[in-house]
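Input: one structure, supplied below.
Shown here: the complex without one of its protein chains, the others still in place.
First chain written, first letter: the chains are A and B, and each begins at residue 1.
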Amino acid sequence: MLEKKLLTKRVGIVNPLSIDDYIKQDGYKQFKKALKMERISIIEEVEKSKLRGRAGAGFPAAIKMMAFAKEEAEHKYMICNADEGEPGNFKDRYLMENDPHSVLEGMLITAYATRATKAYIYIRGEYNKALSIMKWAVDEAKEKGFIGKNILGSDYDFDMEVRSGAGAYVVGEEFALIESIEGKSGRTRVKPPFPTEKGLFGYPTLINNVETFCNYPVIIEIGGKAFAKIGTASSTGTKLISLSGNVNQKGVYEIPFGVTIREVIETLGKGVPENRKIKMIQLGGACGPIIPEYMLDMKIDFDRFEDFESKTGAGAIIVMDERVDVFEVLHRIVNFFGHESCGRCTPCREGHPQLEILVKRFLNHEATSKDLLSLESLARVMHQTSLCGLGQSSPISIISTLGYFRDEYHDRIEFVGKV
Amino acid sequence: MPLQEILEKYPKTGDHLIEVLLEYQNTKMNHYLTEEELKQIAKYLNVTESRVSSVVSFYTFFSLEPKGQHVIQICHDVPCYVNDQPSLVKTIKNLLSIDVGQTTEDKLFTLEYTSCLGACDKAPAMRIGEKTFTDLTPNKVKAIISEYRGKRHA
Partner (left out) sequence: MNMINIKINNNDYQVKPGLTILEAAQEHGIKIPTLCHYPDLKINSDCRICSIEVKGKKNLLTACSTPVVEGMEIKTHSTKVLNARKTITELILTNHETNCTQCARNMNCELQSLSNQLGIDENRFEYRLVSQPKDTFNPSITRNPDLCIKCGRCIDVCKDVQDLTVLENFGRSHEVLVVPKYGKYLSDEDCTLCGQCSSVCPVAAITENDETEKVWTALNDESKHVIVQVAPSVRVSMGEEFGAEAGQAWTGQIVTALRYLGFDQVFDTDFTADLTILEEGNELLHRVHNGGTLPMMTSCCPGWVNFMEIEYPEMLDHLSTSKSPQQMFGAIAKTYYAQLKGLDPKDIYVVSVMPCTAKKYEAKREEMQSNEGIFDVDVVLTARELGKMVRQMGIDFLTLEEQEFDNPFGITTGAAAIFGATGGVMEAALRTVYEVVNEKPLEDLNFKSVRGMEGIKEAEVELKGLGKVKVAVAHTLKNARKVVEQMKAGESPYAFIEIMACPGGCIGGGGQPYNTTNAKREKRIEATYNVDEAMILRKSHENPYVHKLYEDFLVKPLGEKSHQYLHTHYKARN
């Protein structure tokens, strides 16, 4: 069995629209347990679990939690980042649509441990179904007294609100997300200060991704130590993988860290249709590296992925078979990021149109060797100097293909030469 | 629902701007907002019009120009692309005789690209209004569009 269902154990079994059903299946049991624990020991369990954020960067969850817990303020906000806009990712949608209360339970545990006063669940506007399910779930949880004043007879008050996005990928970035909840354009802010110090409406704010929150009930249930034994030394627990592209069984799979990419594609995804060969895969989504078939035996692991600048906490695998043109793919990616750039910092705003022009020359077999140098230089400068994650990660597909598929670039240049 | 009624559901604070805009635009057949309406919204929420202008122009859901009654949004990202999305686009363009970004002469359909719909497990995907269609083929698309043609408002 490759899969290990900790976060998704109730998917397909529980009725997402029934809190009673969730409770019947031991739902909110971990929150009740947490309510009886010392706040600090909840954070200690998280620390022992070595949980890392599932949004992308893989930041240790306990450090962020501790920093936030220490803040004293009238309002302490929590945000559940469900703005899953990264192309090729759909695991947060999967969790919200199939087991919404597990998301809420994770949030409640975190909120209680850190004395948060209110949480916002920010769901991208494209996710109509997840939006209505989550709103329903929050209402139900309020009715049952899991959210509100004196939760379950304790002295703890906590409120929750669901907000919808309106079509902006960049809002996945934490400060852009904060701006958006404040009812503004999603343009990021200068750091420091960081959100845990001064975030939403100027108050301390803890932001986690949907999947990250879903790990908390598991940690409370089995304990941090046991949790840390799952996966690899540097990446503990399980990972939800969004598998898409040219693969027979696309879908979300929960695996312990350490499984190889090939295992996911071949065993869980049942390989490529019509037995075509895999040419390349993109890891993490549009912002991730594109790597060749021979690297598929790599284990899914934060540290391993970081080696080639992939923020792969998101856990998407997009499979592309031998028919796919690298430059067609790059063109779409560059186009996407160019459109989604907030337009604030120069490298991202003015860089994307130029990346697009250059990639298009390769796509159309019109590139020169000078174009290759310009493209490489531009991609690196954008990566190094952009203000937020969008501009920093968007050129990674180009940078990685310049490494792994350099011949294809050269081929397009040579073609011009022959004419 | 008239704008004022929608406004009154919300506290008069700027953080509700996007929610108000979304809810109100949804009630409009041609999915767009006029400056007059935006002025009223700005006044109610006590925010400047320039902030409303900035927000409306930032998020792709909002429009200052009228669109067709049904806005067809085809996912344009890689997971859909490698699952034959280009042939869908071609089919729809031919069916409607418009290019992406245009509205049919009868104002029934607007065709747009959208960013990933998160339906990559059932790619290729598209959205019409709030409904997402998945595992699309050219034939499936033809059927969906003719169904929507029938749904024309009186």
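Operating definition for what follows: a residue touches a chain if its C-beta (ideal position, glycine included) is under 8 Å from a C-beta of that chain, and two chains touch if they have at least 3 such contacts.
Here the structure is a predicted model, which means the values were calculated and not measured.
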### Message
Considering the complete complex, identify which of A:115, A:299, A:349 or A:365 is in touch with the unshown chain.
### Response
A:349
#### Entry: Absent-chain contact - pick from B:13, B:26 or B:54
B:54
### Query
Which residue from A:15, A:234, A:248 or A:385 sits in contact with the chain not drawn here?
A:385
### Query
Considering the entire assembly, which residues of chain A contact the chain that has been omitted?
168, 185, 187, 190-192, 338-347, 349-354, 357, 370, 374, 377-378, 381, 383-387, 392
### Message
Across the whole complex, list the residues on chain B that are touched by the chain not included here.
### Response
35, 48-54, 57-58, 64
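Throughout what follows, only the chains that are shown with their structure count from here on.
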## Note on the structure
Taking each chain's mean CA coordinate, chain A and chain B are separated, in whole Å, by 25
### Message
Considering only the defined contacts, which chain B positions touch chain A in the complex?
### Response
13-19, 21-22, 45, 47, 51, 54-55, 58-62, 76-79, 81-83, 114-123, 127, 130-132
#### Entry: In the complex with chain B, residue positions of chain A that touch it
84-90, 93, 124-129, 163-169, 180-187, 201, 242-246, 250-252, 282, 286, 318-321, 324, 328-329, 332-333, 335-336, 339-340, 342
